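What you see is the complex with one protein chain gone and the rest in place.
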Amino acid sequence: MNPVFEVSNLRKAFGGLAVTNDVSLAMAPGDRVALIGPNGAGKTTFVNLVTGNLSPDSGEVRLGGEAVTKIDAVGRVKRGLVRSFQVTRLFQDMTPAEHVGLAVLQRDGKAKRAFGNFLAMSDVMTEVDELLGKLGLASLMHRRVSEIAYGQQRLLEIAVALALKPKVLLLDEPAAGVPQSDTGRIEQALADLPGDLAVLMIEHDMDLVFRFAKRVIVLAAGAIIFDGLPADVTRDARVREAYLGSYANASHIA
Amino acid sequence: MALVMNSENERLQHQRRFSGDLIGITAIVAIGAIGYFVFPDNLALLTRMITIALLVLSLDLVTGYCGVATLGHAALFGSGAYAAGILSAHYGINDPLLMMLAGIAAGAIAGLLSGAIILRAHGLPQLVLSIALIHLFHEFANKASSWTGGSDGLSGIAPDPIFGLFEFDLYGQTAFFFGMTLLLVVFVLLRFLVRSPFGMLCRGIRQDPLRIRAMGGSPMAALIRMYVISGAVAGVGGALNAISTQVVGLDSLSFTQSAEALVMLVLGGTGSLFGALSGTVIFMLFEDYVSAANPFHWLTMVGALLIAVVLFAPKGLFGTAAAFVRRRKEARA
Amino acid sequence: MKKLVFAAVAAVAIGTSAYADPIKVGVIGPFSGPFALQGKNFKAGIDAYMAVNGNTVGSDTVEIVYRDVPQPDPAQSKALAQELIVKEKVQYLAGFYFTPDAMAVTPILKQGNVPMVIMNAATSAIVTKSPLVVRTSFTTWQTSTPIAKVAFDAGVKKVISVVSDYGPGVDAENAFKAGFEKAGGQVVEAIRMPLATNDFSPIMQRIKDSGAQGVFAFLPSGPTTLGFVKAYNENGLKAAGIKFFAPGDLTQESDLPALGDAALGIQTTFHYAVSHDSPENKAFVEAATKAIGNKAELSFPAVSAYDGMYVIYKMIEATGGKQDAEKAVDAVKGLAWASPRGPVSIDPESRHITQNIYLREVAKSDDGTYINKEIQTFEKQGDPGLAAAK
Partner (left out) sequence: MQTVFSIAVDALAYGMVLFVISIGLSVTMGLMRVVNLAHGAFAMIGGYIASYAARDLGLGYAAAVIAAVVATIIIAIPLERFLYRRIYGAPELTQVLMTIGITFCVIGIANYAMGPTLKTIPLAGALQGSADLGFRTIPVHRLFVILCGLAVALALWFAIERTSFGVKLRASVDDAAMAAALGVRTEIIYAVSFAVAVGLAAFGGVVGAELLPVEPYYALRYMVTFLVVVSVGGAGSIPGALIACLLLGAIDTTGRYLMPEFGEFFFYLAVIAIICVFPRGLAGRVK
C-alpha cells in the first residue's frame, strides 16, 4: 500500500546541535505506530517539524504523496495531518458540542459563516452527536469545558481531532495526567479509532504502547535507533543503552 | 452520572437562548422608551448615548470576542464620522442614508488598516501599537484641515430629512428614532454574528489561537475580518454622530474617546453585547448624575466607581450579574 | 454629559419666584479636566458680575445653568446646547472656551431663538456662522497683530514664528506675518509644532540656526508655555539677544508664579491684564477674587465672562425678559461701556468686541508677585481676522 505519510531525511539543528538528525519514516493507512524515546530525544522538535510549526534545515515531509514541507501548519491540517496536544488545549468557556461543531465547520470550510447557529444545522449536529456519543461525552455536550473532568477533556481532544477527519493523526501522550481510573476509557477510544487512519502516538507509558502499537519507533539524540515490532524493542541493545544512559534503571521499558 | 439528560433535551434548553434575542430587543426598546418618556426634552443626550453604545459594541467585537487589547478604537468611529461629514460638507450629498453608507465603508476601511497593524503584536505592545495608531489618525486629521476643518472641527454638515419627511431638528426626535432603529438593527445582526460559526471561531481564537491553527483555522484572517466588521459598526456610530450633531471634531478620533469606550466596555463586562450596552448606559448615566451632584470633582467619583467595580464585580457589572444569576439557577437545579 | 447644574440664585430667590420663572442662561465650558482652571474663571467672572449687580434684571431673576465640556468636543457641546435649549429652556447660551464647541452650536441658535455670547473661543470666523453670535472675548488675530508692530518698532527686522499646530496657532502665525510684513519686516521661517510637545530644545536650536533677531511664539495657556519659556532662557536664546514676542496667552496670570523669573521682561500683547489700573478693574478683581477663592488663579476668561454677563443683562433689559433672540442681539449692537479691561464696544457689523490691546511686560510687583505690566496701549482695536479672511 502507498504510504499516506512519509518523512525523509529530516534534519534540524539549533545552534550547532542537531536536534533532529536524518529521520525517515513512512506510514500506511491503518498503521498504529508509537514513537518513544528518553527525555531530550527530540520528540517535541520532531512533532513540530512534522506539523509545520518549525521548518527543517533539510529533508521532506509528504502527505498522501504530496510534499508539504513548504506548507504551513494550517495548510497541513487542511490536508489531513491533525495532532492532539500533550496538555489539553481546549476553550475553557466553550462546550464540547461547540468544540466538535467548530472542528466540523472548520473542516468543511463553513467556519467563516457569519449567520446561523450550528446547533440548528442538522448536518453538523448529526456528526457532533455521533462523535460525542461514540466517546461517551453525549451527556456533557452542553457543559462548559471548565466544568468537566480532565479525563473527559482528554477524550474531547480526541473527538476534536477526529472531527477534522484526518488521514494521519498525531497523538501526543493522549493519556497524560489522567487518573488511573479513567485511562480505560481513553484506551477504548484509541482502540475504536477508524481503521483506515494512520496514527502516530508519542507516549511514555509503555503499557499503553504495547497494547496500542503494532510498531514502535525509538528516537534518541534526534535519530531513529529502532523501528520494529513492539516485542523486539526491549531486547534491542541500542535502545537499552539509550535508556540506561539516561535512567537509573530500565524498569520503565522492561 | 445521576443528572444525565439526553442531548435532545439539553439542546432544547440551549435553544431557549434564542428567546434571549427577544428579551434583548425588548429590553433595548423598553430602555429607549423609558429614556424617551423620562427625558423627552433631552433626546440629544440619549442620541449621544446611542452613538457611543455603537462604538462600545464595536470595541466589544474585537476586545471582548477576539481578545485584542486596543486603546485606539475611536480611529474607526472617527473615520466613519468624517466620511459622513465630508460627504455632506464638501460634496453636498446630504441624504442621511448615503452618509450612513459612507460612514460604514470608511469605518470598515479604517478597521482593515487598524487590524493589519494592531494584530502584529500581543498584550502590552499591542496596546501601544493601538495608541500609536490613534495618534497618527488624529494627527492626520489635524493636518488635513482643508478636508476635516482641523482643530476647529468640520462644520457645514446639513443632512436632509430622512425619506424627505423627518427633519433633523433642534428637538432631536428624528435623530433619536433614527439612532434607536440603527441600534436595534445592529444589535440583532451582531447577535446573529456572535453566535454564528464565525463568532464561535473568534471566541476560540481569543482563548487559544494556536489551537485554532491546529484545527486548520487561520486566526489572522479571521481577526482581520472581525476588525472590518467592527469598523463597519463603529462607522455606523460615527456617521450617526455626524448626522445627529452636524459637526465632527478631532475628539472623535482621539485617544481619550478610545480610552473612555474601553472603560465603559470593561465596566459592563467584555465578551457580551449586553455587557457593552449596559456599560455604556451605566457609565454615562453615572457620569451625568455625579457631575450634577458634585460639579468640579465628579472625576473622583467616577474613579471610585471604577475601583469599586474591580473590587466587587470583577467581571464587569453585567458579567458579574449574569454569573450570579447562573449560579442561582444551578443551585436550584 | 458632564452636566453641572447649580442654581446661582439663593434659596430665597427661588422661594419668591412664584410669579415669574427665572431667565436661564446656559453656560458651556471646561469645568473639569485639563482646562478646568479656565472654566473656573468663567464661573468666577459670572459670579462676580452677579454679586456686584444682583441676580435680577427688572422683575426677572437670572439663573445660570452650567454644563461641562472638559476638552474640545463639538458633538458633546451641541448635545448639551440642545438639552439646555429644549429641556432647561434657557434664553441665552454663553461660555464656550473652544472654537469647535462654539461652531457646533451656531446652526441651532436660530431655531432655538437663542443668542450666543462667546466668552472665549477666539477664531474670527465664528461670528459669521450665525447672526445671533456676540463675542466679548478676543480673537487671536486681534491680540497677535499689534505685537508685530511692537517687534518692528523695537528694531527687529527678521523674525521666526513658532506656533502650536492647531487652529489658533495657525491664526496667530498668519496674523503676525500679515502685520509684520506690512510694517516692512520679514518672517524668515514659520514653524508649527505639535500641541503635545514636551521638550523644546530642538525648536530652540532651530530658532538659533534661523538667524532671526526675534521669535514670535504662540502656545495655548497652560503647562507647555512653562517648558517653552524655560527652554528659551536655558538654551541661551535670551542671552544671545533673540527677542521674544507673543500674544498674552503665553503669560496668563495664573501661569506666572510657575514661570517665575524666567518670564521677566517678556513682552506680550493682550486685551486684559489683572493688574490693569482702573476703578472698574479694582472692583472686578475684588469681586472675582472672592468668587474664585484664590487670586493667583484669576485669569483672562474671567473678564470676558464678566463682560458677557453685562451684555446678557443688557439683552434681558431690552427684551423685557421675553425670549426674542434677534431683538436681544440688535439691542447690543454698538453697545459701549467701561469694562474692567478698559473702554469696549460691540461692533454692530461683526458683533465682535472692539477693545484696547495692551503691550505688557512681565514684571515683579511691589508685593513680590509677578504681573503683566501694561506699558503701551493700542486703542480701539477691531478684529483684523475677518477682513483677512475676505
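Order as written gives the chain letters A, B and C; numbering starts at 1 within each chain.
Note that contacts are C-beta pairs under 8 Å (C-beta built on N, C-alpha and C of every residue); 3 or more make two chains touch, one makes a residue touch a chain.
Here the structure is a predicted model, which is why all the values come from computation and not from measurement.
J.: Relative to the complete complex, which of the depicted chains are touched by the chain excluded from display?
T.: Its contacts among the visible chains are B, C.
J.: Identify the residue among C:A196, C:A336 or C:I375 that touches the chain left out of the display.
T.: C:A196
J.: Tell me which residue among C:D255, C:D307 or C:E374 touches the hidden chain in the full complex.
T.: Selected residue, touching the omitted chain: C:D255.
J.: For the chain that's not shown, point to the residue among B:I25, B:I131, B:L189 or B:M220 touching it.
T.: The single option touching the absent chain is B:I131.
J.: Contact with the hidden chain only, please: which chain C residues?
T.: 33-34, 36-37, 40, 165, 191-194, 196-199, 201-203, 205-206, 209, 222-223, 226-227, 230, 234-236, 239, 254-255, 257-258, 260, 294, 296-297
J.: Provide the residue numbers of chain B that touch the chain removed from this figure.
T.: So the residues of chain B touching the unseen chain are 63, 69, 117, 120-125, 127-129, 131-133, 135-136, 139, 143, 255, 259, 262-263, 266-267, 270, 296-307, 309-311, 314.
By definition in this document, only the chains that are shown with their structure count from here on.
J.: Among line, ring, star, complete and other, which one matches the pattern of chain touches?
T.: Its topology is that of a line.
J.: Compute per-chain Cα centres, compare each with the mean of all protein Cα atoms, and return the closest chain.
T.: Of the chains present, the most centrally placed is B.
J.: Roughly how far is chain A from chain C, going centre to centre by Cα mean, in whole Å?
T.: 73
J.: Taking the mean of the C-alpha atoms as each chain's centre, how many Å separate chain A from chain B?
T.: One centre to the other, that is 42 Å.
J.: Quick one: report the Å distance separating chain B from chain C, using the average Cα coordinate of each chain.
T.: Once rounded, the distance between the two centres reads 37 Å.
J.: Hunt down the residues of chain B that sit against at least two other chains at once, touch-wise.
T.: Residues of chain B never touch two or more of the other chains.
J.: So which stretches of chain C touch two or more other chains?
T.: Not one residue of chain C touches more than one other chain, so the list is empty.
J.: Okay, in this complex, where on chain B does chain A touch?
T.: Chain B residues touching chain A: 1, 4-7, 10-11, 13-15, 18, 192-193, 195-201, 203-204, 207-208, 210-211, 213-218, 222, 225, 229.
J.: Tell me, which parts of chain C touch chain B in their complex?
T.: 1-6, 31-33, 36, 40, 66, 68, 71-76, 78-80, 82-83, 85-87, 99-100, 103-104, 106-108, 111-112, 123, 125, 129, 165-168, 170, 194
J.: Under the touch definition given earlier, write down the residues of chain A that touch chain B in their complex.
T.: 51, 73-74, 77-78, 82-83, 85, 89-94, 98, 101-103, 105-107, 110-120, 125, 129, 132-133, 138-139, 141-142, 160, 164
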